[in-house]
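To start, the structure under review is shown below, and the notes come after it.
Note that one protein chain of the assembly has been removed; the remaining protein chains are unaltered in position.
Moving on, here comes subunit A:
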Amino acid sequence: MRPILLQGHERSLTQIKFNKEGDLLFSCSKDHVINVWYSHNGERLGTYDGNNGTVWTVDVDTESRFMVSGAADNTLRLWAVATGKCLYTWEFPTAVKRVAFSADDKQIVCITEQRMGYQCAIRVFNINREGDGTDQSEEPAFMFNPIGSKVTVCAFTLTPNVIVTGHESGKVALFNLKSGEEILNNERAHMDVVTDLQLSADRTYFITSSKDKTARIHDIQTLMVIKTFTTETPLNSAAIAPGKPYILLGGGQDAMNVTTTSLRQGKFETRFWHKVLEEEVGRVKGHFGPINTIAVHPGGTCYASGGEDGFVRVHHFDDSYFRAKPYGDLEIED
C-alpha cells in the first residue's frame, strides 16, 4: 500500500510514538511542535504548542489521557491529549532528552543532559491522575546522577522502581530508582552510543540500536544479549513488530555527511530483519535523509518512520505481509 506522508514538521523528526490502541501517532521534531495524527489516514488531529526549543522526546500513557514531552528549552511538560493543553511544566537546568511512562501510568522518568557543569540526571515524578492533571508535585519522587557514561535512553521495567538505561558508551544497565544504584550492567552491549531502546509488548525483553551499526535484543532481567543484528550503517532506531517475528531498523549515515554523498550511499531505508534468524528480510525505501525514529503500531498493522528529512511516513502493511512465510512454517513465540 502506498505510504502516507505526514508533512507536518519543518525540521527533522526526533521521536514518534503510537498510543496503546495505535489509532493515534505522536510525533515531535526540532521545529518545537508536537503533532498528533490519525494513524489510519494520516489526518492531523492537532498540535501541542508551547515548547521553545527542539522537542526531543514524547510519551503517551496507556489511557491516551496524558502525554509527556521533553524539550531543549529545559522543560518537561505534561499535556492533555484530548485538548492539547499544557497541564504542567517542570523546569531543569539542562535539556530533557528522554521521557517514558511506567506501565501503570503513575510515574514518568526523564533524563536531562549533561551540560554546562550539570551532570546527567535521572528524575522520576509521580503523576497525580486525579482531577484535571494540573495538580502535580514540583519535586521529583526520586532523583540521582548515574556515574560514568551519560544516559541516552531509558524505559521502565516491570519490576517496580527499576529502569533500564542505554548509555553513550554503549553500556546497558538496570538502575534502582530508590537508591540510585546500578543493579546490573552490560558494559559491552554496544561499541558506540545507544540511540534507541524499545520494549517488547510484555516488557520482558527490549531492543537497542546503536551507532556501532548493530541492533541487539536483550533479556530485561539478565541484560543478556539474545540476538544481534549487524548492518552496514549507523542505526538510529529499532522497533519490534508485534505479531510477526520481525524487527525494524532505521538509520543512515550522519546528517552532517549526507550532502557529500549520493542517496544510495546514505542507506536511508527501513530494514526488516527476522528477529530469530538474524537475517535481513526486506527494505523499505522512501526517506531522503537518515531515519531518526521508527515506531510500530501495537497491533502490528502498520509502522511509521520519521526522518532527518522532516517527514513521517506511515506504512500500512499489505495482506501479503501477513500471509508471507519467507521461512516456511516456523512457530515463533512473540
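Here are some notes:
FYI, contacts are C-beta pairs under 8 Å (C-beta built on N, C-alpha and C of every residue); 3 or more make two chains touch, one makes a residue touch a chain; residues count from 1.
Just so we're on the same page, contacts and distances are computed from a predicted model.
Missing from the rendering is one chain, named in UniProt as "Eukaryotic translation initiation factor 3 subunit B" (options: "GPI ethanolamine phosphate transferase 3", "Pre-rRNA-processing protein RIX1", "Elongin-C" or "Eukaryotic translation initiation factor 3 subunit B"). Residue in contact with the omitted chain (choice from A:E10, A:E91 or A:D104): A:D104. Touch with the chain that is not drawn comes from one residue among A:Q7, A:S137, A:S179 or A:Q221, which is A:Q221.
Of the listed positions A:L5, A:A82 or A:L330, the one in contact with the omitted chain in the full complex is A:L330.
When you scan A:L5, A:L158 or A:M191 for touch with the missing chain, the hit is A:L158. Looking at A:F125, A:Y205, A:F272 or A:F311, the residue that reaches the missing chain in the full complex is A:Y205. What subunit A contributes to its contact with the hidden chain is residues 21, 23, 40-41, 104, 158-160, 202, 204-205, 219, 221, 226, 232, 261-262, 264-265, 275-278, 327-328, 330-334.
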